[in-house]
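Heads up, one of the protein chains got dropped from this complex, but the rest are sitting where they should.
Presenting subunit A:
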């Protein structure tokens, strides 16, 4: 993955608009958050292979952290904190945000074919 360049990422998001796509969206602070810090909470959510079509998608942000929103006919998909992206070997758009230790905190991925597993 490489650091997000808004113009480059926007081109990729536009290319996948108005067609049927599969989305993986997740956020997590890990299963050990409250184990290592009793004041922390374990929170996380993921959805894998949600089949949607978005009319418009946009990346917005300043500095090194970005938000991505996808406008659906009857709703929205939203991710905050992404800072890296790539188009992988299978042509899927992967976006993710990592912390200082390289741990994934948030991911938004869009593909024209379902994700594996």
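Please note the rule applied: a residue touches a chain if its C-beta (ideal position, glycine included) is under 8 Å from a C-beta of that chain, and two chains touch if they have at least 3 such contacts; residues count from 1.
Going forward, contacts and distances are computed from a predicted model.
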Original post:
Absent chain per UniProt: "Sugar ABC transporter substrate-binding protein", "Threonine/serine exporter family protein", "L-lactate dehydrogenase complex protein LldG" or "Bacillithiol biosynthesis deacetylase BshB2"?
Top reply: "Bacillithiol biosynthesis deacetylase BshB2"
Subject >> subunit A residues touching the omitted chain (full complex) >> reply: 1, 24, 26, 28, 30-32, 35, 46, 84, 86, 88, 92, 94, 96, 98, 101-105, 107, 109, 115-117
